[in-house]
Structures are given as structure tokens and as C-alpha cells.
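Just below is one structure, and these are the notes that go with it.
Shown here: the complex without one of its protein chains, the others still in place.
Order of writing sets the labels: A, B and C. Residues in every chain begin at 1.
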Amino acid sequence: MTCPVAIRIQEDDFDIAREIAVLTRSRTDIGAVVSFSGICRADDDSSKIAALTLEHYPGMAEEEIKRHVDEAMSRWPLNGVTVIHRVGRFMPGQNIVLVLTASQHRRAAFEAAEFLMDYLKTSAPFWKKEESAAGAGWVEAHARDDEAAARWTKS
Amino acid sequence: MTCPVAIRIQEDDFDIAREIAVLTRSRTDIGAVVSFSGICRADDDSSKIAALTLEHYPGMAEEEIKRHVDEAMSRWPLNGVTVIHRVGRFMPGQNIVLVLTASQHRRAAFEAAEFLMDYLKTSAPFWKKEESAAGAGWVEAHARDDEAAARWTKS
Amino acid sequence: MKVKYFAWVRERVGKAEEIIEPPASVRTVEELIAWLSGQGEAYAYAFEKPKVIRTAIDHAHVKADAAIAGAREIAFFPPMTGG
Partner (left out) sequence: MKVKYFAWVRERVGKAEEIIEPPASVRTVEELIAWLSGQGEAYAYAFEKPKVIRTAIDHAHVKADAAIAGAREIAFFPPMTGG
């Protein structure tokens, strides 16, 4: 089973249709493709967000994502994985992250995508700074994200 | 919370990027969009598939999907749902179904998309006929699909 | 009442839909399937394994013991395989 992997950290936006096309082009063994796109929201539970700045740890970020993609590939029979994380300054409505998983069956594609997102949130070295009317401040980690990631270590 | 719903049964292909754009356009309350695309595979576990024909029950198919979309909206805080199911004759590699869910947070979007796919498989009135070297035959329902749908009735 | 057939049920019966007039003694889906099975070889073949057949009344799934009184459209088909 061929499972091409693409991991990119970039300032530019991504094109989901293009990324899916790259993953599935001239293959007939893929039955399911799941995409997750994370988008900058204007409302973070409490405050109104004007913009979001994403900082990352170059080098480690790619390696950490790669480790989790490898883990996902060992857990589920995947036919392709693409992870794109943008960095820079974003306005509400703009894309931040894309995870694509392809598999023969839907369950593996869904679970692998959710697994990757849960780990991206809690273990990939990215940090968000929010700008709102109250000023700028670093986003605090959510306990719910740790809990989401912890699900995958139970069996 | 606005949650536009689009349900279409059509022969034409769909454009995921366009559908996501329609769902998210000029909104800043969506933080997560999950897409599932189901694609015609050349291999159905055992036999080599040359083509697949999708038949449906017009009227009931739309209503049945709508019932499950309503159920999904009552279970998860969704900001948008699109379900497109194609009918007609397909070659391996061609798109068959698209489910898009949008929400503030990723967990709701993931779960609602998986819920909708599980119910589309087992309760929406569509039937697949496969053409292979051995001739043409109706695809049998998989026990694993019933089990997948049954997950959502436990709590 | 109008009856519709889909997938291999349609192929076996040899038609996609028809108007039927079962006797008043036929009250449930189960009884309707038994009655249809007696309407000739094609029907007997289509309904040879009644437990496999799924039924919808007026576009909603129903069980074998559902009453057919008042139904405008009854559809018979195999387990669904969409998605």
C-alpha cells in the first residue's frame, strides 16, 4: 500500500481541492478522503478576535508532525496523508490548518484525521496570539484539547 | 446559530472547494470544517470492479438524509451541513458522496460527519450494483456498516 | 395503493412500480409480502427471503409488523448500500 505523506508549514493559503487531487490522482484504491480545515474564528468563547498570529518552532514543528503521521500510519491502513499548517497573521475567516487522510474505508480516514488534529493541538510546537479590543495576548491551552489527545492513549 | 443545510442528489460531480466556500463564505463563527468524500474503488475486498451503478429512491432519499441531518443538528452545535450523493454509473476513482460539516469546534464537525456517513450507508435508500469480470451483481450490505451505525444509538 | 420496487427486488419482480389491490385481510407489511409472493413466480422469487426485504411506507422505513392501512406508497427493497 502506497501512502504518500506531505507535511508543509507555510504562510500561503492552501487549496483543499488541489491537495485532495494530488492525493488521489490516478489511484483507484482510495475509497475515503477526510479533510479537516481549521479556520480563524472571530469569537473565542469570550472575546471578539480581530486577528490571530501563529508562531512556530521551525524544524521541530515538521518533525513533531511527522512523528504523529508515522504513528497514524502504524495505527490505521492509510493511503495518503497531507498536513499543512500556516504561520503568520490571520483574520477571522482565514484558513489555519489542513489535515487530509485517505484510506480504503471511511473509519480509518476519519479516525486518523481526528487523531492528527488532536495531537497537532497539544504537541506540535505552534502558539497563537490573539488581538482583540482588550489588546494582544497569548492563547491559553485548553484542558479539553489535552483530554481529546489523551483519548488515543487508552485502548 | 445559523446552520444552512444543503442536500442534493445528482448525477454531476461535485467540487469540494466550492461547497466549502459556499458553507463558510462571509462567516467568522466557523472554526472547523470536516469533509468526507467517498470514492469508487477498483477493489472491493475480493473482486476487481470495472464500474459501479448507483440507484436511489427519489423523494425518500432526500427525506431520509434530511431526517439524519436534523438528528445531527440536534446532537451537535453545527454551523452548516452539506450532503451530496451522486447517482448513475461510476468508474473507479470517481466521486460518489460528499458530506461537509461546519462547527465552532472540531469535535462536533468530526462526529457529525461520521454519524451522517454511517447513516447514509445503512439507512438512505441507495443501492450499488458492481460490474466486474465475473459479471454484474448487487453489492451486499456489510455487517460492519450496521455496527458503525449502531454506535450512535449507545450513549 | 402504489407499490415500488428497487434494486434486485425490482429486477426480480420485473417492474419498478405498480398499483395493487390486496384483499382487506392483508393488514401488515408482513402479510402484504406473503400475499405478493403468491402473485406469480417473479414475485415468489423476489420475496423468497422475506426477512431480507426492507420496506418503506410513504418514504419512511417501517418494520414487518407495520400496518399498511392508509398507505399511499409502499416500497420494497434490499438492505441499502449507498454512501
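The definition used in the following text is that contacts are C-beta pairs under 8 Å (C-beta built on N, C-alpha and C of every residue); 3 or more make two chains touch, one makes a residue touch a chain.
Bear in mind the structure is a predicted one, so any value in this text is a computation, not a measurement.
Listed by label, the shown chains that the missing chain touches in the whole complex are A. Residue-wise, the contact with the chain that is not shown comes from A:Leu54, picked out of A:Ile16, A:Ala32, A:Leu54 or A:Leu78.
Although one chain is not displayed, its contacts with subunit A can still be listed: residues 38, 54-57, 59-61, 63-64, 85, 96-97, 117, 120-129, 138-141, 145.
Just so it is clear, only the chains that are shown with their structure count from here on.
Separating the CA-averaged centres of subunit A and subunit C is a span of 48 Å. Centroids of subunit A and subunit B (each the mean of its C-alpha atoms) stand 22 Å apart. Multi-chain contact residues of subunit A (touching two or more other chains) are absent. Multi-chain contact residues of subunit C (touching two or more other chains): none found.
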